[in-house]
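Before I ask anything, here is the structure I am working with.
For this depiction, one protein chain was excluded, whereas all remaining protein chains were kept in their positions.
Take a look at subunit A:
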């Protein structure tokens, strides 16, 4: 376990950055030898950590002489929040005996720094979701303000359930305890959940979830009809996957689509962040869930779209039912009218039977003359 001890004078000039220049690692720190993992860590330590000038004096790092070409990105051990433009970030990792021939293999990778600060409130799980698309260096920092003695607090890191032995630093400034973990994420094995733990009995936990970007399919099912053509779209916000693949799912089994290339399925995409699957000549067998997989360097992400294929008979049956109901209503109305008029004395029959009263749906002629007379008797009383 590492402890940063201010007061120890170390001069470290670490120029990490582009491949062409500044790949010097001058480390003269008389630190103890590192286990092997640490060396591997430093192999990737020039991933995007531009330059770190660590001339550690007794004073906090802010008093480091910063040279011009140094873009110092130091860890926030010195209670500085992690920001890109922060100068004088001391990177304790530099204190490793890094070999000279360590070149900038991954020097064009970016640095992602994330931090969580926790207090002694046990009921608030501190968690942060980090979306990573490309390989990069990741710096995870936990800050903790214990109530009691700083030095009595035990600090551990875990990935998932596996305890991490090294690659992390612990520092205390004032009453705040900092710990920082660095990992170079280059493939999917480094993705997952990293947690920092403070304390033994009453453990405070902060979790960083490293994930690939999420893919959005469609939440509502798409309704289509037999014989139609449909386009299923999956997209993600700001990502650029290496490749897209489509699968159709029956239960839990996923069958790839488009492997024997045929006319029925056409995969295309207007932009890199979306994919479109066009299915022609739909039939009821095509119903179900379709999965789109986006392949990144750091893993895979998937979205899904549900497709429902209806036959034309479904709405047609509803239509016929309603149309039959309308015909019934019209028949009832007209028959009622004929009935009430037949009940009257037919003394005025034969008058007012107009040609225009030929109704399309019923062949009764409206006989109106007896109606008004009857109604007039009623309306007088109104």
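By our rule, contacts are C-beta pairs under 8 Å (C-beta built on N, C-alpha and C of every residue); 3 or more make two chains touch, one makes a residue touch a chain; residues count from 1.
Here is the rule we use: contacts and distances are computed from a predicted model.
One subunit of the complex is not drawn; among "Monocarboxylate transporter 13", "serine C-palmitoyltransferase", "Paclobutrazol Resistance 5" or "EF-hand domain-containing protein", its UniProt record names it "Monocarboxylate transporter 13".
Although one chain is not drawn, the whole complex shows that of A:242, A:259 or A:316 it is A:316 that touches it. Residue-wise, the contact with the chain that is not shown comes from A:223, picked out of A:223, A:242, A:259 or A:272. The missing chain lies against subunit A, touching residues 220, 223-225, 310, 314-316, 318-319, 322-323, 326, 329-330, 333-334, 337, 348, 351-352, 354-361, 366, 368-373, 375-376, 378-379, 382.
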